[in-house]
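The complex is shown incomplete by one protein chain, all other protein chains being positioned as in the whole.
Up next, subunit A:
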């Protein structure tokens, strides 16, 4: 039986752990609010952008002059996977679920004989993928210094991806991130960004727009922005998901610590009683022996 002093120390240490996880949960809750607001605020832009691009793509898409970003290179041999994870751990299964999805995809593509390249955003995903796929890495974007993800960050990632595309380094690009559903549920999502895939927009009344300059020029101008917008939206969703996941993970940890404290306290009280009973028995038997 562990002695009383050890048990007491143990209880004290679990209590301070509980304090820490409780604090982390509250910080995550506050950050989640902000991240959700940011995701919300970014939505109008993304929606408009998609609507306009969708309309343009529908009218130009069929022609031969369509930009490569839209029509693709005509091959899908080289695949770029952009895996977006968090910079920090302690957020439950958040990072692992993205990595697992990416891993499945890599295996699937490799089985089909494709060449896979991986660009990682966020330290945690890089660490987890490094073991198996280090030779597939083509780059890494470090956001650990960034406190609030801004459009500039997304723009930087997009510029990196686009320059690789222009250099002919890959044919198809897919981003991996967690879509925020609720605090307890984040959905790991793979989304193809190059060539651009638009959800079939039911054409809204079919407004015929004039384009200035020509449709092709506008499309060439907008597609790179569209890529940046999609990446930005993914970063925001990821940010909200991370805080949500951390919040529920820390909530669990706090509850577990509470259970543990209860258990240890019972154990402590029992052994304290046992010690007292023992002492009594010793005294009584000592008195009887006289």
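We take it that a contact is a pair of C-beta atoms (placed from the backbone, for glycine too) under 8 Å apart; a residue touches a chain by one contact, two chains touch by 3 or more; residues count from 1.
Everything that follows uses one rule, which is that contacts and distances are computed from a predicted model.
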Chain not present in the shown complex, as UniProt names it (candidates "ATP synthase epsilon chain", "Cytochrome c oxidase assembly protein", "Transport permease protein" or "ABC transporter, membrane spanning protein (Glycerol-3-phosphate)"): "ATP synthase epsilon chain"
Contact partner of the left-out chain, one of A:6, A:142 or A:221: A:221
Candidates A:48, A:130 or A:255 - the one touching the absent chain: A:48
Residue, one of A:154, A:183 or A:196, that touches the chain absent here: A:154
Absent chain, residues of subunit A that touch it: 38, 41-42, 44-46, 48-49, 52, 56, 150-151, 154-155, 207-213, 217-218, 221-222, 225, 228-229, 232
